[in-house]
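Pasting in a structure now, in structure tokens, and then I'll have a few things to ask.
A single protein chain has been omitted from the complex, and every remaining protein chain is retained in its original position.
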Amino acid sequence: MATSVPGVLAHFAHVDGAADAIRELKATGHKDLTVYCAAHNHELEAAIGDPISPVRLWTLFAGLTGVSAGFSLAIWMSSDWPLLVGGKPITAIPSFVVIGFELTILFGSLATVIAVIVLSAMKSLKGRPYHPKFSDDHIGVFVPCRADQAAAVEQLLTGHGSVEVTRDA
Amino acid sequence: MAVIAHDPSRPTQTHGEVTRDVLATITSKPTKGYYILLGTMAFLTAVLLGTVTMLLKEGLGLAGYAPPIMWSVYITTFVFWVGIGHAGTLISAILFLFRSPWRTAVYRATEAMTVFAVMTAALFPIIHIGRQWIFYWLIPYPNARYLWPNFKSPLLWDVFAISTYLTVSSTFLMVGLIPDIAAVRDHVSGWRKKLYGALSLGWTGADSQWRHYSRAYLYLAALATPLVLSVHSVVSWDFAVSIVPGWHGTIFAPYFVAGAIYSGIGMVLTLMIPLRKVLKVEHMITDYHFDNLSKLTLFTGTILFYAYGMEYFVAWYSGSTFEQTTFWRRAFGPAWWAGWAMIICNAFVSQLLWFKKIRTNLTSLFIISIFINLGMWFERYVIVTSSLANDYIPYAWGQINPTWADWLILLGSFGWFGLWFTLFYKNFPIVAIQEIKEMIPMPRRKVSSHGGAH
Amino acid sequence: MADEQSPTGVDRRQFLKVLGVTGAGTAALSGCSTDRVAKLVPYLVQSEQQVPGVATWYASTCTECSTGCGLHVKTRESRPIKLEGNPEHPVNAGTLCSRGQAGLQALYNPDRLGAPMARNAAGGFDEITWDDAIARLAAKVAAAPGKVAVLNGYGPSTFTGLVRYWVAAIGGQVVQWEPFAREAERKANERSFGRTDLPNYAFGAANHILSFGADFLETWGPVVEQQRGFAASHGLHDGTMAKHVFVGPRMSLTGANADEYVQVAPGQETLVALGIAHLVAAKRGHPLAGSLSAYTPAMVAKESGVAEAQLTAIADAFADAQPSLAVAGGIAAQHRGAIDLCAAVNTLNLVAGNLGKTVLFGAEPATNDGYAGVTGLFDAIDKGQVGVLLVHEANPLYALPKSGKFTERFAKAGFKVSTAQVLDETAAACDLIIPNLHALERWDDLRPRAGVTGLLQPVTEPVFAAKHTGDVLLAVAKKVAGPLASFTAPTFEAYLKAAWAPKLIGDADEAWRTALGNGGVYAAAPATAQPTSVSGGAPAWQAPAFDGDGAYTLLPYASSMYYDGRGANKPWLLENPDPMTKITWQSWVEVHPDTAKVIDVREGEFLELTSPHGTVRAQVYVFPGVHPNVLAMPLGLGHTEYGRYAKGRGTNPLDLLGAADGQGFLPYVATKVSVKTTGDFRKVSKTEGTTRQLGRGIIEAMPLAYAAKGMTPKEAYSAAGHAEHEINTPKEIEAIDGWYEAQKERWKLGNYADDATPKWGMAVDLSRCTGCSACVTACYAETNIPTVGEEQIFKGREMSWMRIERYWEGGTDGEKLEARFAPVMCQHCDNAPCEPVCPVYAAYHTPDGLNGQVYNRCVGTRYCSNNCPFKVRYFNWSKYNETAWPAPLNLQLNPEVTTRARGVMEKCTFCVQRIRDKQNIAKLEDRSVRDGEILPACVQGCPSGALTFGNVKDPEAAVVKAKRDPRGYTMLEETNVRPAVTYLAKVLHQEPVTHAPAAAGEGH
Partner (left out) sequence: MHKRFFLGLVAAVVVGGVTLVPPVGAQQATPPIAADLTAADSAGFKGPKQPILFRHDVHSGMLKMQCQYCHYSVGVSSEPGIPSMQTCMGCHIAVGGKTKANQVEIKKLRDAWSKKLPVEWTRVHSLARHVHFPHQRHIKALGANACATCHGNVARMPQVYKVNNVNNMGFCISCHIERKVSRDCSVCHY
């Protein structure tokens, strides 16, 4: 497959090997690695060492929007055409709590999902090689690099026990 | 991760085997038995639709309603199915937060059950109302009448609770599925590859994706947890905020939630025990899991036991003749059999699970699970009808005999539920590949080095 | 449309054409559906009496029984839509009984005959033209001079006069006959006073009422008038009330309204009457005392089983209460000793000095030939003396016992003609049927009593192509000529007006119009000499004889809905539950609980009753109010003809009776029956769940002593030695009140801001309510309530917005049995629990304090009904609005009230349509609504004036005064729903008893 991003793609069968490789690559100033793994793995995550995802902010603000939306909806609609029921006040806040709560959850969770999609999309993986094995039992590490660096990178990767290294240039 | 190292639930497998075994459930050719099952479910669904059409044509008179019993089988079944749903979310969300490892193998199945159960439940309020074709009047939308629905009505709370629950739980299911679908995509070919490719939303398992995904999943779980507790509380308030003796109880919310989880796990057992055989995943869903499920059943069942006792006690202690009469007649009135069916199936049968022998014997467990389903349906039936049957004005008391229109719709609802579930387990990973993998430590080069890098 | 032709073949197209209904008029018929009326059809000529959309009222006279009450007929676009009492009329003064109101369903009955029918060779009937019919009749009449007989059930009137002259001219006989003709009383009066007419009883004036089996609240005499009187004297008024004692084998509605019910075996009433007469005479030193001396308390007690003490007590009270009133008669007391009984009661009234005070003779023109008359006619038929027999407004082949072989004997008459409007048993046996017009379609008059003549005028074009029998007779007369040549009047209308001319004082037209407007001419009965002594000395008593040797006495009684059987084809009367048993659409046999144990039957099982005269199967209803040795059955059902609603429904106890007579009346209570259990079971189609209040204080009652002191029910309750009500202690109430006021402040928004808006409320005086259920029928008529039929009643799906709840008190272990009645309709609670649970505001509170129900907004969640503590909400389970009113019954529907479609909830609205109507009128007249101007149908229709309605914000309103009565309470107060309906506790004529504080039987 023709790819636009030049670099080296390595398959790892061993998690510690992959982790070490990543650390060393970062140490040797390689940026913008892409690490593929079939499952969420703390060891790799630590090795990559990205900051905590901002998803939580989306969830928080959406939740707050939800609660206020819920209450204002109920209150406004009750007083837009005031109809008396069971001798209760027209705007009976306690009974609107449920609405407020449900909308909090609804907005919050929807926003969270959207957040994942948007945030993941912000980092484009376009042109980076991928291999089906990565959704099976291999860890993949792709190192973007110039052709002249490739040899060194390959050596580094195999050094950490990469089972298969391909060069895309 | 040290925890997992000592985890008895840890299946002795590699990532590769997990992928292979789970995908096998999808890629293997469907058996004759599968088609028979599918056909039966489709037929029952047709029965459901047929009966509903009759109701639409002739009116609710076809059902057994006998005033003052204005709610009966349909509302009973509605609560029943909503309850079923709760186990799923409990296992997938609450146990996730509690980091209880045994959930992993079963949560996908239970979560699917949740979604389909809620989908089934959502039919019933519509079937139940007198003018089904204008059910949407319960939704607040701008209209020519300048009228809004009544937010003080518990039924409206229901609309919000159920629709939120359906949305969130299905979102939760789909999000969890994405990486697995990607795995499927990578191991099938042809049109299926295209299909799963589209569904996987371009998932590659890159670090940039996992980074947000893992967080998001945590928050979803965190949101789903209060939701699952709230939904059945709201459902219980459909009854509890009324002034009907036998409904008007402060204990209702926790009582209903416990009951819901109890019934839900009952249904999980009923589904999983045969399923693991059919799909040959016994080595992933093991006695260990069922033991834990049974313990959960025992726990919630015991809560129910307490709740039942408390209901009768409060009725007596309240000194209110209305409450007293209602509960007296619940146990010794014309419908005594239903009252006792509920107590025996739920309060007593669940106590058998104190014995490990029974807990770990799948046959006995399966039988018990059937009792649980029955008992919980009757619980709702009793709460709904027997309370209405004899309230304040003795002159207006009544009794009810459900008719074919009631029974066929109840039966059909199982078909509708089953249809979705059957389709699901054959086309999507019924065991969560990526989460199982997460629990299986990957091979290491330096065996000496301790696992984990924190 | 599918049923363009209604089953009886009336073509509604034709009908409405003559009716000339406007688009608007027809539009209004179909209620809660949005199918558009595509066309607007104008009147050819606009009647100046009819304004579309505005009701026009006509005065007329009720012909549903011989009482002849005055009617006000409400018409819309020329269609009668409701019958109400004529306030001007001296007999019923503005109210009507259920049977009277149901007259509309006779007018619009789908089984009415739309053309004359002639018997054909095959034995069936062919429709023929009116000319043909008249020709055939004329031919037969001309051929049978001297042998023409008319059996006439229509009361004293110009028409009846015409019949007499007509028959006299051609030669033959006229027999005046109706089933419940009270012959025994007439005979007794003849014996005692030498006159055969019936007195008028002043119940209103009596301080002590003693009834020996006379059901004066349901079926005996002018019930509406008597109920009014009874309510006036027996209802609590300035601290006192009359006492009512009922003696008889079965607790009828009248018996249930008695303060003391003395149960005796059939026939024993006489003994009790004589015993009391003896004591009263002695006490008041009346000369007759001597001749009565045989009937000592001891002797009476021994024979009848009534305790001496009780007997003496009643007698004392009766003697002291001046004036008092004793009445006897009624079907349930018509045993072979009935004449003795009535004579004994005459004596009792004499010795108590009631003659001329509460027993007023001279009111009724005695015109009834009674049972003797009709049997005489059949003898004549046997002798071949009847060439042409015309049966008018009578159904002898149903109302006479089968054992008399009347059907077979009837067949022997030469040429049999019936004027029945619906094919009844007699008509089915006739050779020619010439359907008469319904009372609301014809010119006629009726003289129920001296001085009172009611007019009937056609208030609508004939619904079916029937013909006034008067016109037929005149037409026949013209054809026959000869002896009948003298009948020259072109139409009966002309004949009637001619007959009236002499009566009209001053300008004839003016007087005539006035008479029409008033519904007749009413004058006080001419004063006649009142009897002052009884001839024939004191009657002797011997136990009446009974046919057969069965273990139980059969007691057929007149049903307050079906009456003598003519009610059986009217859905309103079939669905409105029997006041005592709460059974609908059926007949039954009443068995005492102990007897039920002996026979070993339970409610709903079928018993086979056998008498020497026949055998019937009847469904058991276990009824504590009937004598253990008596099996009681209502009359009126078990028709073999008489239309779709009546045919084949229920059983007819007459099949068990013997026709053997000799005394001039049909002895209804004269057979012993043996019973056989069949094991067959069927649910009883009753609207009642449980018969006991379970100490829930739904219908409160208090002793007179306490009521007189002005105690509240709670005070009375405590005074009787009960522990204080546990619910709603003063503290709680105070707290709730504070909360309530706080809530109120937070309503004031939009339509609710204005304090000037009225707030509607109602008060129900349970010391006046007799449970007669006239209000229920009024409700059916006014608010388009569908009748759902027996099958639905089994499921408890009756739609009646208003029900009379009947609860039993006592009756077990020696306690005396009492019945309590209360009308229960929507209570329009301030804190209505039904409202907040409705997700779409279909149930909500109107600014004028009503509990609104918007049908077209209702989606049918039915939560409102679940949450209604009074269970007064009713749901349209099926398409009742399409099945309840087969054409032309639908023409009765009230255009002002939406007919409810399948799937919506409905309930009492306090007749909001009437409220809005009056408000519209008031607005046009730039004034506010007056108190008493708005009368919901039930309030308007209550014969005993138990209901009051009005604006509770108006301190001067009658309803407010009523609500202030200390007896006032609201049902289920502990639920704090704050009903707008206040009930005034029933007052018991009993000594306050002090119970040891004990919980009322709860929870089982």
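Observations on the structure shown:
When the chains are written out, they are named A, B and C in that same order, and each has its own residue count from 1.
In this text, contacts are C-beta pairs under 8 Å (C-beta built on N, C-alpha and C of every residue); 3 or more make two chains touch, one makes a residue touch a chain.
Just so you know, these numbers come straight off a predicted model, no measurement behind them.
Across the whole complex, the hidden chain's contacts among the shown chains comprise B, C.
Considering C:Pro42, C:Pro287, C:Pro502 or C:Pro730, the position touching the chain not shown turns out to be C:Pro42 (whole complex).
Interface note for the absent chain: among C:Lys74, C:His613, C:Arg857 or C:Lys986, the touching residue is C:Arg857. Looking at C:Cys779, C:Leu891, C:Ala937 or C:Ala980, the residue that reaches the missing chain in the full complex is C:Leu891. Considering the full assembly, C:Glu882 is the residue among C:Glu308, C:Glu809 or C:Glu882 that touches the omitted chain.
Seen across the whole complex, the unshown chain contacts chain C at 1-4, 12-13, 16-17, 20-24, 26-46, 51-54, 750-751, 841, 844, 846-847, 850, 852, 854-857, 879, 881-883, 885-887, 889-891, 893, 896-899, 901-903, 909, 912-913, 916, 920, 923-924. Panel shows chain B; residues 131, 133-134, 136, 141-146 of it touch the chain omitted from the view.
In the analysis below, only the chains that are shown with their structure count from here on.
Here the CA centre of chain B is 58 Å from the CA centre of chain C.
If you average the CA atoms of chain A and of chain B, the two centres end up 29 Å from each other. For chain A, residues touching at least two other chains, in rising order: 81, 83, 85-86, 88, 95.
Along chain C, residues 833, 836, 838, 841 each make contact with two or more other chains.
Residues 740, 743-744, 746-747, 749-752, 830-836, 838, 841, 843-845, 847, 978 of chain C are the ones that touch chain A when the two sit in their complex.
In the complex of the two chains, the chain A residues touching chain B come out as 13-17, 19, 33-48, 50, 52-53, 55-56, 59, 63, 73-74, 77-78, 80-81, 83, 85-86, 88, 92, 95-96, 98-99, 101-103, 105-106, 108-110, 112-113, 115-117, 119-120, 123, 125, 128, 130, 132, 134-137, 139, 161. Within the complex formed with chain A, the residues of chain B that make contact are 1, 14-16, 19, 140, 146-152, 156-157, 160-161, 164, 167-168, 171-172, 175, 179, 182-183, 185-187, 201, 204-216, 219-220, 223-224, 226-227, 230, 234, 237, 433-435, 437-438, 441-446, 449, 451-454.
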